[in-house]
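A protein chain is absent from this complex, but the other protein chains hold their places.
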Amino acid sequence: MTTPAGTTWAAAADGLLPSAAPLQLIDPDGQAGQNQGTLGLPGPGVLADLHRRMVIGRRFDAQATALTRQGRLAVYPSSRGQDACQVGSVLALRDQDWLFPTYRDTVAIITRGVDPVEALSLLRGEWHCGYDPGQHHVAPQCTPLATSALHAVGVAHAARLKHQDQVAVVLLGDGATSEGDTHEALNFAAVWKAPVVFLVQNNGYAISVPLAKQTAAPTLAAKGIGYGIPSLLIDGNDAAAVYSAVRSAIDQAAGRGPTLIEAVTYRVEAHTNADDATRYRPGEEVESWLARDPITRLETYLTAAGLLDEQATGRITAEAEQFADSVRTRMNEDVVADPADLFAHVYARPTAALQRQRAALLAELAEDGQ
Amino acid sequence: MTTPAGTTWAAAADGLLPSAAPLQLIDPDGQAGQNQGTLGLPGPGVLADLHRRMVIGRRFDAQATALTRQGRLAVYPSSRGQDACQVGSVLALRDQDWLFPTYRDTVAIITRGVDPVEALSLLRGEWHCGYDPGQHHVAPQCTPLATSALHAVGVAHAARLKHQDQVAVVLLGDGATSEGDTHEALNFAAVWKAPVVFLVQNNGYAISVPLAKQTAAPTLAAKGIGYGIPSLLIDGNDAAAVYSAVRSAIDQAAGRGPTLIEAVTYRVEAHTNADDATRYRPGEEVESWLARDPITRLETYLTAAGLLDEQATGRITAEAEQFADSVRTRMNEDVVADPADLFAHVYARPTAALQRQRAALLAELAEDGQ
Amino acid sequence: MTDVLSESDVNTQVNTNGAAPASPPVTMAAALNRALADSLAADERVLVFGEDVGTLGGVFRITDGLTARFGEHRVFDTPLAESGILGTAIGMAMNGMIPVVEMQFDAFAYPAFEQVTSHLAKLRNRTRGRIALPVVVRIPFGGGIGGVEHHCDSSEAYYTHTPGLRVVTPATPSDAYRLLRQSVDCPDPVIFLEPKRCYWSREQAILTAGGPAIDQAMVRRPGQDVTLIAYGAMVATALEAAEAAVEEGWDAEVIDLRSLSPVDDATLTESVRRTGRAVVVHEASGFAGYGAEIVARLTESCFHYLEAPIVRVTGLDIPYPPPSLEQHHLPSADRILDAIARLQWDDHA
Partner (left out) sequence: MTDVLSESDVNTQVNTNGAAPASPPVTMAAALNRALADSLAADERVLVFGEDVGTLGGVFRITDGLTARFGEHRVFDTPLAESGILGTAIGMAMNGMIPVVEMQFDAFAYPAFEQVTSHLAKLRNRTRGRIALPVVVRIPFGGGIGGVEHHCDSSEAYYTHTPGLRVVTPATPSDAYRLLRQSVDCPDPVIFLEPKRCYWSREQAILTAGGPAIDQAMVRRPGQDVTLIAYGAMVATALEAAEAAVEEGWDAEVIDLRSLSPVDDATLTESVRRTGRAVVVHEASGFAGYGAEIVARLTESCFHYLEAPIVRVTGLDIPYPPPSLEQHHLPSADRILDAIARLQWDDHA
């Protein structure tokens, strides 16, 4: 806290600034990272799981994009290239923890265990949220940018008030950090010492707007000190680093409160299938990031460490194919939407007016012989 | 800018963090401050002017509070104790620069040269803004917290686009820093390199809420680095430091862009005359700050430096009394408000509907023989 | 003015509503404070937070003493950010709490508008009922208190047009208690508008959550010739006009809507079909205001019963004026009488 002239705040700022360079446990070549900071390498089982889930997630992501071409999805924002963030963050969660995803985080959602078709309900145009948020503690995918950060802080603070060991992890984009709600969420979390983890997937773009037009900050993680929140800057294409950073933040949340993590990654695909990224970024840039692929890197590491062989890779690929097949098959069934749903959940009990409107619509449909 | 793992942001962060302790040119005992940083002591003329204007401002402030007791003002938020911020910031402005004050900054407004009765129009309940903002480049006093910070950025950016050497200085409270608009203003200013100075008068309270419940930041000035904005932490009760900090920020604005200044000060009176501060803060706290009074401190310094003698002090006191007298006299005249004003300025030209409503009201008043 | 309007007239009514004259008079502010205390005591999931609601007890003292009695963890000050207050309230409700938050003044709820419209109102529907948000948003609304700019807005039109929200407002201390208790118990998000000029109005009443349900209107004064429809502070003004109308030979019925959304169509339609004439009163600007909805739906449901068009007496279509001019903006008993007079009585027996 700022106090009268004379005293200094330096002590209070200890550990609030991120490392000078992104922390990295496994480098792009699959070798041990040179800048590991305090992050510990996850065990072999976790590393193998990170790899397996990324392969499945990547395959699902490609399948979803394909479904847009077949008109089975209204739109799909791919997370290709951000696989390490999608999978690393979710595997670090405990069952009781809450995940707050955005429209881009469908892979994170299915990695959490949500049924893929239920997860795609929003983008399929079936219903706003197709899954039960309570089942896996996954909030509805949030579209109004940064607004869910406040919900995460509220969930976390409520857990604290109830003396429950429960942490909320909210996923944000680099662009979303510009919204006032991100600021208010960081501040409320810090003041309340709420057990919440802010994971910023800095993928370099907000639709067409590059980070340089989004902020002049030396790094987004440098925002933490302005709230009194410890911050981490990590390589977002290193699944091990993402896992370890999120897990350590979760472990410290109960006592210390919030952590801000900036994961430096890249959006390999366009903003969505409807976007044309060639209008605003050079192909070489994309190429340079493909060379830093999160899956390849972990594959190299695991193979060298003898934790992955062709057989295993084959099994995982097959599992991924199977997963994608079932998604394709199920998504090819036409949506059967029930008009009555329109009125059922606006209020706990439909108002008299809504009952009249419901009756009118059903009569209309009966007339049209539907 | 954050770049792929390996490179570091440290260089980009140079000079973005404030000093460990508030900068001070003149300490509470009227001696030369021990922590002057890069701030230069203003010349004798400026120091004398700072003192004179603070004395007049303090007297005006007391007069305004008195007017609330006589029912001549609806409400008045005193800036007593923040005199150095009110006067130091304004004297640092050049004619072409814009000032964006809040409801608490009436002393700053009159120091800028706005007619005191016009300045009190809002609090008198006469009209929302009683002065012409264009005349002295003083925006209307802003009540919705932090919203004016964005206006200041817009004014500054427009000046830049027009290649005009014009800086906007916006006054904010410690509480206002929690609003999303403060965040968005700092970010837009930094990205656009807009010539704007954010002066946070950290007076320790937002109505009843102490800074400790407002933020967990080690110091508010530490927010700057999260936007890439150079920041200063200064003793807000040292008029010389405020003047010098704001002036240097203005001088660098054209080239470097925005500066964030946190001035540590104290709200000696209650939030407004309608508030009862004894409900939420101990009297000793107030006492301790009275001992750090900005006027006494400068008086001591000026006297020791032979820049102020009893005669001069007498002249200034008399001038202040005269100023207060004329304010009292003029404020004792009843407000004559013109109902037609209600319709004249909603749009450039009153709409047909407004003309009808105007006619109806005037007819009503005519009937009632008004 | 505040007193004349919101005390005497309302009291005459409320006493006939069966409050024991013996009981000490209570202000609306005290009734609201009691409702919050009783809600906090009744259910530990209830939380009260906002700006200055803790130690200070709120700028209107509505939360006075609650932190002392229930502790910092249940009644607390927040940082100064309304979207933050609303957004965290939504999160807390997602995790089993019942937040009752205060927006310090109407205009200061605007920073929370996105959280209110895009989440508070829609999350239940978004999740097919799997997530309920039993959040109460207390907003002191309206003018007539000599407040400076931004302290006197009436924003009910914004909220009533947003499906998924309930919007209610009391007109008397006893109903303030009842409606607030009912709002806290309601599984839907409720925008609870507090007519600030009535905060200090007194009523002799026993405070109880019983009586008309949260979505029912109340007939404050039965009448035969014309229906005056009002809510919040305007109920007292309508009652004042009704009393004055007697001398003109008009027996006016006064309906207090209480719930603006949903609205009690049955009570309104029954009354207007019976009287054949109606005046809708509110402080907010008329254009695209809430009153237009009342006129439109009643005109449709009562068309052939109407002797004259339903007219509105509202605030002017201007930003809320400074104190020196607000009396010209606010509906008065006189303006309501003038409106009644315009309802084509020539053919009236």
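Here the chain labels run A, B and C in written order, and each chain numbers its own residues starting at 1.
Everything below uses one rule, namely that contacts are C-beta pairs under 8 Å (C-beta built on N, C-alpha and C of every residue); 3 or more make two chains touch, one makes a residue touch a chain.
Just so it is clear, the structure is predicted and the values come from calculations on it, not from any experiment.
The chain we do not see here touches A, B, C in the full complex. Check B:A152, B:V264 or B:L308 against the missing chain and you find that the one touching it is B:A152. Per the touch definition above, the residue from A:L41, A:A74 or A:A312 contacting the chain not shown is A:A74. Within the set A:A62, A:I207 or A:V286, the residue that contacts the chain not displayed is A:I207. When the full complex is taken into account, the listed residue touching the unshown chain is C:N125, out of C:N125, C:S183, C:T227 or C:T267. From the options A:D29, A:D165, A:E285 or A:D341, the residue with contact to the unseen chain in the full assembly is A:D341.
When the omitted chain is restored, the residue from A:I26, A:A108, A:A176 or A:I295 that touches it is A:A176. Against the chain not displayed here, chain B makes contact via residues 98, 127-129, 132-134, 139-140, 144, 147, 149-159, 161-162, 166, 168, 180-181, 184-185, 187-188, 191, 341, 344-348, 351-353. Of the residues in chain C, those that touch the hidden partner chain are 83, 107, 110-111, 113-114, 117-118, 121-122, 125-126, 149-150, 157-158, 160-161, 163-164, 261, 284-285, 287-293, 295-297, 299-300, 303, 306, 308-312, 317-319. Listed for chain A, the residues touching the missing chain in the whole complex are 74-75, 122-128, 143-145, 175-176, 178-181, 206-209, 213-215, 279-280, 335, 337, 339, 341-343, 346, 351, 353-354, 357, 361, 364-365.
We take it that only the chains that are shown with their structure count from here on.
Compared with chain B, the chain whose C-alpha mean position is the greatest distance off is A. No other pair of chains has as many C-beta pairs in contact as A-B. Chain B and chain C have Cα centroids lying 37 Å from one another. Residue numbers of chain A whose C-beta contacts span two or more other chains: 180-181, 184, 187, 191. Touching two or more other chains at once are residues 79, 81, 83-84, 111 of chain C.
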